[in-house]
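Below is a structure I'd like to ask you about.
On to subunit A.
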Amino acid sequence: MILVVILIVLMLVAAVAAAIFKDLLSAVIASCIVSLIAAILFYFLQAPDVAMAEASIGAALVTAVFVIALKKSSRYEE
Partner candidate 1 sequence: MVNPVLLIAVPLGLAFSIPLFGFISRRIEKYIPVAGMLFNLVLSIILVPKVLQSPIVISIGGFRPPFCINLVAGTVGVFLSVVIAAMGFLVSIYSLSYIKEGATEKYHMLFLLLLTGATGVVLTGDIFNLFVFYEILCISSYALVAYPGSREGIEAGVKYLIQGALGSSLVLIAIALIYGQFGTLNMADIARNISSIHSMNIFLPFVLLIGGLGIEAAIFPLNAWLPDAHSSAPSSISAILSGIAIKIGVYAIARMVFTVFGISDTFLFLVTLGLITLLVGELSAFKQQNIKRMLAYSSIGQIGLIVFALGIATPGGVAGGLFQILSHALSKGLLFLAVGYMIYRTGSMEISSLAGMGKRMPFTSLAFTVGAFSLVGLPPFIGFSSKFMVIKAAMAKGSAIFVVLAALVLFAAIIEGAYFFRVVQIIYFKKSDNALKREEAPPTAIIPIAILVTLIIVIGIYPNFLIGLLNSAGSEFLNRVQYIRGVLG
Partner candidate 2 sequence: MRKFLAIVLLLILAVGIAQSIGKIPFGTSKTKVGRYYIDNGVEETGATNIVTSVVVNYRGFDTLGEVTVLFVAALGLGAVLALKKKKQENDELERASLVLTSGCKFLFPFILLFGSYIFIHGHLTPGGGFQGGAVIASAFLLIYLGCRERKINENGAKAIESLSGLLFVVIGLIGLAVGGYFLLNYLPKGIPNTLFSAGIIPIIYIAIGFKVGAELTGIIDNLMEAED
């Protein structure tokens, strides 16, 4: 239970960080952390299928797509 509380707090911190960072690459990494922690929570909530989907799609592929898009545009928020 303590682990879950810590994970959720971490997840919210990462989400706030994604909102604050001016460097968009850092913000993308923060949102990737949100997805990863969400995947772990899905596993705790007895949803292994969803955990796999979130880890492979939500965390890995989405982050890759974001990074490619950042490379094609600008990295810093103005």
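Behind the choice of candidates: all candidates are chains of the complex that A comes from, given by their letters.
We adopt the following convention: a contact is a pair of C-beta atoms (placed from the backbone, for glycine too) under 8 Å apart; a residue touches a chain by one contact, two chains touch by 3 or more; residues count from 1.
Just so it is clear, the model here is predicted, and its values are computed rather than measured.
J.: Among 1 or 2, which chain makes contact with subunit A in the assembled complex?
T.: For subunit A, the touching partner among the candidates is 2.
J.: Candidate 2 touches which residues of subunit A in the complex?
T.: 47-49, 51-53, 56-57, 60-61, 64-65, 68-69, 71-72
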